[in-house]
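Missing here is one protein chain; the remaining ones are kept as they sit in the complex.
Labels run A and B following the written order; every chain starts at residue 1.
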Amino acid sequence: MRNLTGLLFAGGLGFMLLSIASGLDFGAPPMLVGEAIQSVAPQETGATNIVTSVVLGYRGIDTLGELSILFAAAAAAGLVLGRRHTTAGTLTEGGFVLRYGGAMLFPLLMTIGFYIIFHGHLTPGGGFQGGVILAAAFFLPLLARPGARLHHGMLSMIEGFAGSSFILIGLVALAEGEAFLQPMLIQDTLGQLVSAGTLPLLYLAVGLKVGAELAGLLSHLAQTESEA
Amino acid sequence: MTPTIDLELILYITALGLISIGLAGVVLSQHLFRMVLALVIAEAGANLMLVLAGYRWDAVAPILTSLGEHPQMVDPVPQAMVLTAIVIGVGIQALAVSILIRIRQRFGTLDRHEVAAHMDAEIAQIAGTSRDMSQESPLGERPLPPLPGTPAASREGRS
Partner (left out) sequence: MTEIELWIAALLSLTVLSAAVLVLLVKNHIAAVAAASVVSLGLALLFVLMRAPDVAMTEAAIGAGLSSLILALALRRLGLWQIDGVKSRQNLIKAINGVERDA
């Protein structure tokens, strides 16, 4: 009976959404804001990737709020999981291939992560994607050697430094008489690596913060004792 | 009818199907971990829907490839929103999973009804009441039904 009600609910919801969506104009949505941003974004922010200029330039304070939400979620997860118990004695060490493969992948993953972060204003990619790859690079040795420990104090330092530098760059713009988080130092060389002023710095801060947060979260999750 | 309209239709059906399947999973599943997975699916469908809202069939990706020319581009604003939504989603997911770990440590089970029964028992124990409460026969006094025929204003004035 309950299953039937649930299925009816889901089917009715899908039908309702489909009938609403069928009234939409397919393939040619009105995009007033989008068109306005597209026509001025390369000159105003100096970034060829317009999504980056939206994320960090036009909606920068939104990104700051998003980082706060991520920080709150990671902190709450750490709080809920509570004290760490070491599982070093109970878990077996990984094999030869796993250990040395992990060690060899670490510099490659670091290079790719920083490449994606630094080219965020030119090509697809940026702080979020690169940050996740950095977190994976730091988490990989933990999978190979269960006894190894991430330095949590170091991670908190990186995270706090990155978060505060994001806000500081915004405040510097405020001190210059511009709006909060307004992109500055725009050079006239569109498409160069050093071109978009403060946007790559902001993305570097985002990447370090996301990477440190997720690496800490993963190691916390991996090191919590299973049975109470 | 051009093929492009068909592509849009396919994508809309995928997005709405993902949302419906996810919500059905949340309603129907008995296991709390399965419920988290269903939420992940519903969130993926919502993301697809948002990106679809800015899609134009005659446009290119919002990245400038050459100076001077300005081709039609898809809307970058929903894409930026989805970018942050995905990252927030994984944070929320980690939080949900850690709450599940605590629930299992506390109650030793992840079945929805068993956990609900355990929680009811604990709440009743703390409040000092018997926990045998149901919708049909609540423990406390029934609130008086509103008197028929009296307008709302006069009732308010009396009280």
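FYI, a contact is a pair of C-beta atoms (placed from the backbone, for glycine too) under 8 Å apart; a residue touches a chain by one contact, two chains touch by 3 or more.
All of these numbers come straight from a predicted model, not from anything done at the bench.
A.B. asks: If I consider the whole complex, including the chain that's not displayed, which of A:41, A:132, A:158 or A:173 touches that chain?
C.D. replies: Answering carefully, the residue with contact to the hidden chain is A:132.
A.B. asks: For chain B, which residues lie in contact with the unshown chain of the complex?
C.D. replies: Touch with the absent chain occurs at residues 3-4, 6-7, 10-11, 13-14, 17-18, 21-22, 24-25, 28-29, 33-34, 36-38, 40-41, 44, 47-48, 51-52, 55, 57-63, 74, 79, 82-83, 86-87, 89-90, 93-94, 97-98, 100-101, 104, 110.
A.B. asks: Contact with the hidden chain only, please: which chain A residues?
C.D. replies: These residues touch the chain not displayed: 49, 51-52, 116, 124-126, 128-129, 132-133, 135-136, 139, 214, 217-218, 221-222, 224, 226-227.
We adopt the following convention: only the chains that are shown with their structure count from here on.
A.B. asks: Would you kindly tell me how far, in whole Å, the mean C-alpha position of chain B lies from that of chain A?
C.D. replies: For chain A versus chain B, the centre distance works out to 22 Å.
A.B. asks: Applying the document's contact rule, which stretches of chain B touch chain A when the two form their complex?
C.D. replies: Per the stated touch rule, the residues are 4-5, 8-9, 12-13, 16-17, 19-21, 23-24, 27-28, 53-58, 61-65, 67, 70, 73, 75-77, 79-80, 83-84, 86-88, 90-92, 94-95, 97-99, 101-102, 104-106.
A.B. asks: Which part of chain A faces chain B closely enough to touch in the complex?
C.D. replies: Per the touch definition, chain A meets chain B at residues 2-3, 6-7, 9-11, 13-14, 17-18, 21, 26-29, 31, 33-34, 37-39, 42, 48-51, 53-55, 59, 62-63, 66, 69-70, 73-74, 76-78, 80-82, 123-124, 128, 190-191, 210, 214, 217, 221, 224, 227-228.
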